[in-house]
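Only a single protein chain was left out; the remaining protein chains are all shown in position.
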Amino acid sequence: MLRQLEEEKVFKDPVHNSIYVQDATIWGLINTPEFQRLRRIRQLGTSYLTFHGAEHSRFSHSLGVYEITRKIISQFERNRYNDWPQEEKLVSLCASLLHDVGHGPFSHSIEQVFDTDHEVWTCDIILGDTGVNRILKEVDPQFPSMVAAVIRKTYDKPIVISLVSSQMDADRMDYLLRDAYFTGVHYGTFDLDRILRVLRPYKGRIVVKESGMHAVEDYLMSRYQMYWQIYFHPVTRSSEILLRQIFRRAGELHREGYRFGFMLPPLEQLLSGTIAVEGYLALDEAMAQTAFGQWMHERDPLLADLCRRFLNRRLYKYVPLEQPDETLAEDLKAQWRSIGLDPNYYLEMDTPTDLPYDVYKPGAAPDASDKPPVLVLDAKERLTEISLKSDIVRSIAGLHTGKYYIYYPDDLVRPHASRLKPAARELLGL
Amino acid sequence: MLRQLEEEKVFKDPVHNSIYVQDATIWGLINTPEFQRLRRIRQLGTSYLTFHGAEHSRFSHSLGVYEITRKIISQFERNRYNDWPQEEKLVSLCASLLHDVGHGPFSHSIEQVFDTDHEVWTCDIILGDTGVNRILKEVDPQFPSMVAAVIRKTYDKPIVISLVSSQMDADRMDYLLRDAYFTGVHYGTFDLDRILRVLRPYKGRIVVKESGMHAVEDYLMSRYQMYWQIYFHPVTRSSEILLRQIFRRAGELHREGYRFGFMLPPLEQLLSGTIAVEGYLALDEAMAQTAFGQWMHERDPLLADLCRRFLNRRLYKYVPLEQPDETLAEDLKAQWRSIGLDPNYYLEMDTPTDLPYDVYKPGAAPDASDKPPVLVLDAKERLTEISLKSDIVRSIAGLHTGKYYIYYPDDLVRPHASRLKPAARELLGL
Amino acid sequence: MLRQLEEEKVFKDPVHNSIYVQDATIWGLINTPEFQRLRRIRQLGTSYLTFHGAEHSRFSHSLGVYEITRKIISQFERNRYNDWPQEEKLVSLCASLLHDVGHGPFSHSIEQVFDTDHEVWTCDIILGDTGVNRILKEVDPQFPSMVAAVIRKTYDKPIVISLVSSQMDADRMDYLLRDAYFTGVHYGTFDLDRILRVLRPYKGRIVVKESGMHAVEDYLMSRYQMYWQIYFHPVTRSSEILLRQIFRRAGELHREGYRFGFMLPPLEQLLSGTIAVEGYLALDEAMAQTAFGQWMHERDPLLADLCRRFLNRRLYKYVPLEQPDETLAEDLKAQWRSIGLDPNYYLEMDTPTDLPYDVYKPGAAPDASDKPPVLVLDAKERLTEISLKSDIVRSIAGLHTGKYYIYYPDDLVRPHASRLKPAARELLGL
Partner (left out) sequence: MLRQLEEEKVFKDPVHNSIYVQDATIWGLINTPEFQRLRRIRQLGTSYLTFHGAEHSRFSHSLGVYEITRKIISQFERNRYNDWPQEEKLVSLCASLLHDVGHGPFSHSIEQVFDTDHEVWTCDIILGDTGVNRILKEVDPQFPSMVAAVIRKTYDKPIVISLVSSQMDADRMDYLLRDAYFTGVHYGTFDLDRILRVLRPYKGRIVVKESGMHAVEDYLMSRYQMYWQIYFHPVTRSSEILLRQIFRRAGELHREGYRFGFMLPPLEQLLSGTIAVEGYLALDEAMAQTAFGQWMHERDPLLADLCRRFLNRRLYKYVPLEQPDETLAEDLKAQWRSIGLDPNYYLEMDTPTDLPYDVYKPGAAPDASDKPPVLVLDAKERLTEISLKSDIVRSIAGLHTGKYYIYYPDDLVRPHASRLKPAARELLGL
């Protein structure tokens, strides 16, 4: 199935130094419009508003995931492990490369507001009338379905699913290193080489040799640190809230029959819930930002204000809460209304668990969406879930240190401070 | 003039680790819409199509230039050099921070096609009705003019101009390090700390102590390597050519009265040469890319084809030439026409000197645009231009190793190969 | 008290990039024979036999500790914290620079065998007839006593002691970063800049601002990883055991009146317990290794064998035990004797707590030798010990994951395997 390129292609990559492409199918996929579109979608959504270096795209990350997968398989081949089915190489590489091809602009916010799912889009793109589909079909007419099955976790070789999607898969390893590199923090750094060396295929799964325990602990600590320092940073949360409010408001206006001063078909399809693959592929962060730029001048003052805030980075202020408090929330909403602010848009309480990242789940739960945990293989060929062996991992896995925050536009509230109750004033530092 | 912030603000930066803001004016400038807009303009234009990591913005770079300037001044203050006028600190920091605020989307291409100049725009933004102007006026009503004068190199304290703009200024130092970091190449790395340590103010200029000669050589070698490896990379050139063709074609169509399926006011003003500050500030790379995405569906096949090529990265192929050859060019154009291709758009010869980068100019020439050369101060307080002291610098400064290339769409030419002359076929490898 | 050098001296350092010396006293101390001697004593003892890069000396580390202390004080000065007594700068810098000047060759082993203490030697060198003492006395006749008091933790300004010696002092910060750099592992990396920024003097102690909690967690995790990956590595332990046996055997022979083929006065003084400052300063790792090289040819077969093993890196093999087991130990000793091996030298059980490193101790215990714990200062100026605030730190602080090992010379035991009991054979894999 592999068709070797006459000459290996090499991408210069700041995280892995070089990314090597030896197969014509991989090369073909990278050059499809659908994959090139990932250059216009940022890997970390709005994090660039907190960490200005975080401007890297899902294109770079997808190449990185491919490269790590390639290295893992190459290690398996070098060690001639019997438990690795060699004929699964291409499907594994393709699934790794394409796993994020269904992401849209500011995916997480869009998925929440419009209830879509990038994994479903990934499969639609792989199976639909696209460049990606045509390249995959050149391998075999059934090949697109095979790749989609890996993404959906229904592929009949569980080891391939374990390779592409687990608690320590190429996806996570690349994004931790990459996000650390581009934000400039140290937390995400762990010894990738060492981890790649201690992985091995074993009875249908990818497991970790016991000698690699500490390296895995280090990886999970990196994940823990990145989770709290980067992914859950309250400034990033604040900008995501704005984004969500923009999409919600635009959807509301659309449902009300409002005539937008600026609109493009893919956006309209998104707002009306009629979007299909072709329209989805035309959506990117350039289009979203252009729309926001135009909507700054809409007649609807709410939409205009939200867009101005996002583009000019006048974010909502945040104030930590000891715990979620429904009574307080209701009380604040009432006060918001009393000073003429719509609490549906100008007040938000945030629970950090509502995010596409997690620290580590031992994952005994039968939830199908759970990624398989890390299993350690000892000298006597016994498998143990890592948190049973490592105090550090156990302590991380159980942590729920997420803070609760209230977000609101300080510049709109502050002028009316005197009309708020004393408790609210104290809470908000007014 | 300095108004210290109650608490120092710190940006996490992958190149300088941290960027420190201690002054309220600087903090105010960073938060203006005009400065935030730089987040939507890439530092390296189309280089991300060659080096996928190069997705960093002019926002990051501008902060970096500010930080290096801050460090240089701080070193001068620590050493209590008499030749440094302490009262010039704020104007120097503001000019450093704002020096690129007038850049537009894909600046270099736009400047070539529409004959504009980002330095002029920078001054227009500083002096016009903008957030930047308002913040600067809070310092003093004359302060915007002072900052603009530094940018224009007419400020009456030459040492400030020398600090902000020279052959070894904070601008270049930041972009070499930053571009190296984000592309992932090693070439741009030099010892910034050491260079900062050997700079000193001397009789109205910033000069280098002789003990720092080798560090400066190393910096200039980095520049030489980056120049050829990154800035002049033929793939990047190829994508710039496409971009230029898009803008040229759109302008041509506009002049002909063509009705665009998609248009926005700032774009129209750009095409018609009527753009002013407000419109210019609305232009960014998101808008340009959105326009290209829409223009892929224009009736004009040329514009549609060029836009598709750019967004989907179907770049022109390039073939090196031994030397520029006008006869060959004319001959190829004729052959292009004979196979039905417009040579104005589908054939380009490229001379690398046509770029906003240079390696190093000793700069005896009285050309006002030339940046002052690097002067070395020896133990006996004699100043010497560095290329007179360093064989390495002399050899770099004189090099003209730029290659000439022909660029063209291989996929459109190849089907007609049999109708081309044998010499052309050999040249193009058909 | 500070006497500024005419020109700042700069050391190139791979960890801190540059180390700056501005004061003549510091410069003088660095140039004493006693401080230069630290170049001949490795920072990590025998770790270079496990990690070949770990060949760095206590000289480099001592400069690094000085530099971090200098940066902390400089931050305090910049922020003009009232709680920092400015007149304590020089004594703090000197104590930081000199804190390890009393280390001998392979200190930890020597201290165990000969019951000496490098901290006592440090004070003896500071107060004795040495170059260090002469330089310090130039500041003030009482100055040596002041520096020694800081080392002894009896200085009357507790904040200076807190700066120089605590659970997060300059000593630990430098060695974690430096040992990680030279061994080449990633574990020891943490964000030093960030930690330096969140420290502040507060009521006689150095505390951490709450905003720096995660950075401190990261630092403590680095410490945890380095502890297990580097400092307690069983191969390093194995070589330390050999070293200890060499010194023990030489001491035993000396007591028995054995005539050594090679001996030097400082070594003899060490063996006989009569060593004083002058002799101690003549001891270094070069002398120790030279002695071992000569003792390879001693008539005493035990000493000769141990020295050969150490120099040629024929280390003892190690086998992990579930737990310490006195009965097993006695049983093995008997078997050792039965095959003609002296269990006092050829068998060792090892408990990892017996080492000069620890992970983190909240330190409520009144043990005077305990270093003060990390205190977090929140917005309401409350101080809390960090393990009360951080689940991660709490989980690290309580961990006792040290393994027990048996060490023995496999090459001497294996030929007699058949004469060992089956249980011993299984344990040792024979």
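Per-chain numbering from 1; labels A, B and C assigned in written order.
By our rule, contacts are C-beta pairs under 8 Å (C-beta built on N, C-alpha and C of every residue); 3 or more make two chains touch, one makes a residue touch a chain.
Nothing here was measured: the structure is a model prediction, and the numbers come from that model.
Enquirer: Decide which residue listed in B:Glu8, B:Asp191 or B:Asp331 touches the omitted chain of the complex.
Expert: B:Asp191
Enquirer: Which of B:Tyr224, B:Trp295, B:Phe310 or B:Tyr407 touches the chain that is not shown?
Expert: Answering carefully, the residue with contact to the hidden chain is B:Tyr224.
Enquirer: May I ask which residue of C:Pro33, C:Pro158 or C:Gly340 touches the chain that does not appear here?
Expert: Within the whole complex, the residue contacting the unshown chain is C:Pro33.
Enquirer: Contact with the hidden chain only, please: which chain C residues?
Expert: 11-15, 17, 31, 33, 36-37, 39-40, 48-49, 51-53, 55-57, 59-60, 63, 181-185, 262, 264, 282, 284-287, 289-290, 293-294, 311-313
Enquirer: In the complete complex, which positions of chain B touch the hidden chain?
Expert: 185-187, 189-191, 214, 217-218, 221, 224-225, 228-229, 391-392, 394-396, 398-399, 401
Enquirer: Against the chain that's been left off, what residues of chain A make contact? List them.
Expert: Within chain A, the residues touching the omitted chain are 10, 17-18, 193-194, 197.
Assume only the chains that are shown with their structure count from here on.
Enquirer: Give me the superposition rotation angle from chain A to chain B, based on Cα atoms, as a multiple of 5 degrees.
Expert: 180
Enquirer: Taking each chain's centre as the mean of its C-alpha atoms, which one ends up farthest from the centre of chain C?
Expert: Farthest chain from chain C, going by C-alpha centroids: B.
Enquirer: Can you give the whole-Å distance between the Cα centres of chain B and chain C?
Expert: Taking the average C-alpha coordinate of chain B and of chain C, the gap between them is 51 Å.
Enquirer: Residue numbers in chain A touching 2 or more other chains?
Expert: 185
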